[in-house]
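For reference, the structure discussed in these notes is given below.
Complex shown without one protein chain; remaining protein chains in place.
Letters A, B and C mark the chains as written, and numbering starts fresh at 1 in each.
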Amino acid sequence: MTDTLSPATTGATGRRAPSAGNLLPIIGVVVAAVAVVLPILVDDFAFNYLMSYTVITCILALTMHLLMGLAGVFSLGQAAMFGAGAYAAVVIIGQTGIDGTLGLFLVAAVGAVIGILMGLVTLRTTDLYLALTTLAFGYIVENLVRNSDWLGGPQGITGFDITFAGSYLDEPKLLYWVGLGFLYLLIVIIMSVRRSKVGRALMATRESPIAARSIGIDTRRYKLLAFGVAGAFAAVAGGLYTAYALVVDPSVFGIDLTLSVLAIAIVGGLRSMPGIIVVAIVLTYFRNSAETFGASQYVLLIYGLLIVLTLRFLPQGLGGLLTSPRVLAATRSIRARFHGGTQ
Amino acid sequence: METFVQLIAAGLVTGTIYALIAAGYAVLYTATGFVNFALGAQAMIGGYLTYVFLPELPLIVRVLLAIVVSILVSVASWAFFYRQVAEKDMLSAVIMSFGFSIVMAEFVRIIAGGIPLPAESPFGSGVQQIGILSISNHSMAVLVVGIVLFAALALVFRSRGGMSIRAMFQDKEMAETLGIPTNRVVIGLFALSGVFAAAAGILTGPILSMSPHMGTSLALIAFVGAILGGLGRISTAIIGAIMLGLLETLFAGYVSQDYRTTLVFAVFILVLIVRPAGVFGSKTKVKV
Amino acid sequence: MIRSRKFAITALAVLGVTALAGCAQPADTGDGGDGDKATFKFAVVAEETGNYAGYGTQLVAGVKAAVKDINAAGDYNFTLEPVIYDCQSDQAICVQKTRQAITSDELPVVMGPIVSVNIVPSAEVTNRAGVPHLVMAVLPALTADYDNTFRWGTQNDRSNQTVVDYVEANLKPGEDVAIVNATTDFGKGGAVIQTEQLADIGVTPALTIGHDPDQADYTPVITQLKELNPRYVLLSDSNPADVAKLLRQAKELGLESEWIGADASGSIDLAGAAAIGYKTVSPWYPTEEANSASLAEKLQAQGIEIPGWIAAMAYDATLGLAEAVATGGTTSEEIWSGLEGLSDFDGLARGDWDFSKDHMGLKSSTIATWNGTGYESVWPN
Partner (left out) sequence: MTVILEARGLTRKFGGLTAVDNADITVDEHALHGLIGPNGAGKTTFVNMITGVDSIDGGTVTFEGKDVTGLRSFHMASLGMARSFQTSQLFEEESVLSNVMAGRHRHIDYGFPHTFFYTPKTSRVERANRERCMALLEQLNLADDAKRLVAELPYGRRRLVEMARAIASEPSLLVLDEPAAGLPGSDVEALGETLVSLSKNGYTVLIIEHNIGLLMSICDGLTVLSEGRVIADGVPSVVRADPQVIEAYIGRSDDA
């Protein structure tokens, strides 16, 4: 019945304009490949560990991008997912002895369940209240773990080994590569999702839930999906962290972690994956070597200032600068083309 | 019986401190829809000014200074930061206030160090025995100052000025057409919330000891209290905060000390899901 | 093509790690050495900034005071040089700094950090690398689980044994003992140990109360204690503000029990008058006694107002480390055996260090009562 309105004959509009831009994906792949061989180029034990920690931070920060930037769900519950993943990894891989090749995916499953559970509890609220209920969720999980003897109570658990494909993950290069693998997996998923049906559904949910529902999008279901995926990857980040820190204790649920990742996401730009990754790398490196610059006393002050100043003067974050030429051109054309119409 | 009386008194004192911050939240929220989480940090700064930074000045000067600085911080942060952001995106402004509380806490930590510092109560360390209840002078002062401030707040809001504030809550544009200078009123309200924050800091110092990050948890728990009663009205926010203090203390006294945190935040989530407008809140939708 | 550009930028961002490569230099070093002598460098990982800066700065002050004295005396054929890493009270950074110290910077021995969430992963790192590790923290698991740790200070079980010995000597029939602990690793660990040790002398605590840290009010704890009115309240809580709150509210509500607890640095100061009569258990006090007073002075010269046991133990640990290097050698293995060879070693804080039997240098602590101006030693008498 819609034949006349939707002929598939005007295919010309869908063609790709040839441009130098086609080189960029190739550059991207090359850079991503170099990141893989990086620990061989810079062969320093401690530095390789720092790289693996950076990758863990990137994964966690991108889960914030997924939830806040894509789905528009302002969740501060990352620590609960991260911590759940950390404990799950220690129990599943460290204590039960299931190898990480399977174990880390089980950890991801635990994280997805926690994420969806958190979504089910908190999605009845919105905006600020959602931010605070997710935060509260984290406090509750921390309090319960602190009082649970079988998870080691306040002292946590030590003396375990996280293995991957039969090797111990206390080898920093291996830890880095496993982390990088999950990071790339997450990047691929985010990039694919953004260009597909689910990405548009998340966009619609974020921009106007009423309109989203009017075109058949079950907004709640897509928010839960975002919680699930974010939970899975945050949990993997937590699991990898236990291989990095060699212990797990209730401090993995700490609010400090949430705040520093929030700072990264805000400064990088909630909507911008490259912005977040750049800022995650820079801030992690900065914090680790702050004492070299004599700045360790000021690290948290700087984080706080970055949050305040970014929100005030650069609401889209550094990543927003990437799109700003487009935005500027757009505002110019509004001025040029906007003639009447409203009144 | 003695235990019960003792717990009730302690709950009231804790609740009153929460309520001072909660009143600050509600004063701002009812007029602007903004929740200023930096009030906890302002309280902390008020405490440091009163007890730590300037021990050589007379007490009354220190107290006044604490109040004035808290007012200035409140008003300036609104005028130069929150307002511009809140116009576009309220949630960003709220997150910004979190950022501000980190900045203030770290600023104080760099100046005064992270170690908790003593704060000597202006009311001495005496303890009064009233029947079976023993209560410190300071605790009594907390209750008295709380009652005085809440009564003063009620008077302000019953006056003509208060009417205009309530009109603003109903409809900002309408208020402007009626000739109520909303900008000046909002600045006045931020100043008022600053007074309450400073009072909370001055009264809390001798109980908690002074430490740079003391404001963060205070701000969160007071918010839970305000939500419990209903953030949409000042009276319900205050009552909710006092209720939370009582609930927490009675739970800790009769059920469990270990799971106090779980209780507080479970109550928070439950209230938001079941009755988002608070236990005493009207059914009007609370929006942020 | 915005999409491709974003991909490239993403990939660039991932690579950004390279741009920042170039390993961090070892941090601030202490006093330099004399020209003709060899320099012995050792790692000190400490919470100099952040939430636990109060402990970390004590550790660093103790080390610096000792290094100054050792280098000035010139008794050894090397000068000491601490390489101090600030781990910002953050677990991830404490682990990272420990790794950097023993791998990239090739230091043979590590001291610190203090707080257990930071030192346990740090000990895990040194243990896997076979590097000796000097610790001050009180967690018994540290020496039990990690054979490379050398404890300079008293661990929780030793301190608590001292407390239980005191209780055994003083408790009269019909009197009760109660335990109050924070639900932290220190508090909970202490309560478990105390319960076991009390059982050995046939005492069952009539009441054990755990509490979340950082509460605004502890009336519920005090009212429960008041109903029982025990002779002794054994307190396991390392949060100075919480200890102060408990002591103050106990006094306000008229609880007459005697409190015995660890020396949570600063709690006495915070509690004010309410601390009078509080008994602390600690390996060292800044008392009037000659050695103690002179050590306190040295530590204050390093910029800490109220010297605590951590600084004092760090001072002795540094003396002991120098001695171990002099007798053993400068590699990790040699320092390890050098430390194990220390017996009847006299420090300035304590005179009876002995590592020849196990890695726990001290066998007991001291209990002292705060009288409002100073400490009076009450046990062992």
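Criterion: a contact is a pair of C-beta atoms (placed from the backbone, for glycine too) under 8 Å apart; a residue touches a chain by one contact, two chains touch by 3 or more.
These figures come from a predicted structure and were not determined experimentally.
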**Q.** For the chain not depicted, the shown chains it touches
**A.** A
**Q.** Identified contact with the non-displayed chain, of A:96, A:148, A:167 or A:196
**A.** A:196
Q) In the full complex, which of A:204, A:266 or A:318 touches the chain missing from this view? A) A:204
Q | Hidden partner interface residues of subunit A, rising order | A | 1-11, 13-14, 188-189, 191-193, 195-198, 200-201, 203-204, 207-208, 210-219, 330-331, 333-334, 337-343
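The rule is short, and it goes like this: only the chains that are shown with their structure count from here on.
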Q | Cα-centroid distance, subunit B relative to subunit C, in whole angstrom | A | 36
Q. Where the CA atoms of subunit A average out and where those of subunit B average out, how many Å apart are those spots?
A. 34
Q | Multi-partner residues of subunit A (each touching 2 or more other chains) | A | 143, 146-147, 297, 300
**Q.** subunit C: positions in contact with at least two other chains
**A.** 49-50, 183, 210, 212
Q | Interface residues, subunit C side, partner subunit A - complex | A | 1-18, 20-21, 23-25, 27-28, 48-50, 85-86, 88, 90-93, 95-96, 99-100, 103-104, 116-117, 120-121, 124-125, 128, 139, 141, 145, 183-185, 187-189, 210, 212
Q.
Under the definition above, what is the set of subunit B residues touching subunit A in their complex?
A. 35, 81, 84-85, 88-96, 98-103, 106-107, 110, 220, 223-224, 258-259, 261-262, 265-266, 268-269, 272-273, 276, 288
**Q.** Parts of subunit C lying in touch with subunit B, wherever the complex brings them together
**A.** 49-54, 183, 209-212, 214-217, 219-221, 223-224, 226-227, 240-241, 244-245, 251-254, 265-266, 269-274
